[in-house]
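Next up is a structure, given as structure tokens.
The block that comes next holds chain A.
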Amino acid sequence: MAVTAVFMLWLRDLVAVIMLSGIYSLFAAMIYVVMDAVDVAFTEAAVGAGVATVLMLGTLALTRQGTEKVHKTISWGPLSLVLVTGAVLIYGTLDMPRYGDPNAPVHSHVAPRYIERSASEVGPPNIVTSVLASYRGYDTLGETAVVFTAAIGVLVILGRRNRRQRKKAKREDAT
Partner candidate 1 sequence: MMFAAAALAVLIALGLAMVRACIGPTVFDRILAINTAGTLTVVLISVYGFLTERPEFLDIALLYALINFIGTIAVTKYVSYEGLGYPVGDHDDGDV
Partner candidate 2 sequence: MLSAPDAILAAILLPLVGGAGVVLFGERHRNLREAVTLVTGAVLFVIVASLTADIINGARPSLIAYEMMAGLEIKFTVEPLGQIFALVASGLWIVNSIYSIGYMRGNAEKNQTRFYLCFTIAIASSIGIAYAGNMLTLFVFYEALTLSTYPLVTHSGKPEARSGGRVYLGILMATSIGLLFLGLLWTLNIAGTLDFTPGGILAGKAEGPIVGVLLFLYMFGIGKAALMPVHRWLPAAMVAPTPVSALLHAVAVVKAGVFSVVKVLVYIFGLDFLNDATADNWLIYIAGYTIIAASIIALRQDNLKRRLAYSTISQLSYVILAAAILAPISMIGAAMHIAAHAFGKITLFFAAGSIYTAAHKTEVSQLNGIGRRMPWTMTAFAIGALSMIGLPPTAGFVSKWYILSGALETQQMFAVGVIILSTLLNAAYFLPIVYVAFFKAETKVDGHAHVDHGEAPLGVVIALSLTALGTVALFFFPDIPLGLAQSMMAPEIMGAR
């Protein structure tokens, strides 16, 4: 996964970058499966590898900018910023519960109720679904609204003018 990411950084051919980002998503999804997050994997596969890739290709097709301009190899300002951020994050991890530790607070505070009582309180055997739709159904409403916003937003930004308007615009561009 890391290798893919780094290659995305190096490559200038945007098509390749996009394809690699698809692969990156697939790998991420695989890791999710390994870490028991099947629903997430499901979504990541559909979204990251599918929707996002297709959309990016579409954009690329529309912009016709196949390759990226050549830039200086390393920009130090951003790099140092990134390193600082990374360092803070690593620093932050030092006190974290270890990976997979069943006694971590994450597993002992709120979540147990979902696991223990979801079946009797909500019903569906898929606990993620019951959290998603019932316990935290409001978040999902928000999520739906976000999707709605994005779709309408794309429509607003790119919404096609009808033929007549398009012709007129073209004439203006020509002059």
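Picked so that all candidates are chains of the complex that A comes from, given by their letters.
Things worth noting here:
The rule is short, and it goes like this: a contact is a pair of C-beta atoms (placed from the backbone, for glycine too) under 8 Å apart; a residue touches a chain by one contact, two chains touch by 3 or more; residues count from 1.
For clarity, every value in this text was computed on a predicted model and none was experimentally measured.
Candidates 1 or 2 all come from the same complex, and the one touching chain A there is 1. Chain contact summary for the complex, chain A toward candidate 1: residues 3-4, 7, 13, 15-16, 19-20, 22-23, 26-27, 29-30, 33-34, 38, 41-42, 45-46, 49-50, 53-54, 57-58, 60-62, 64, 155-156, 159-163, 165.
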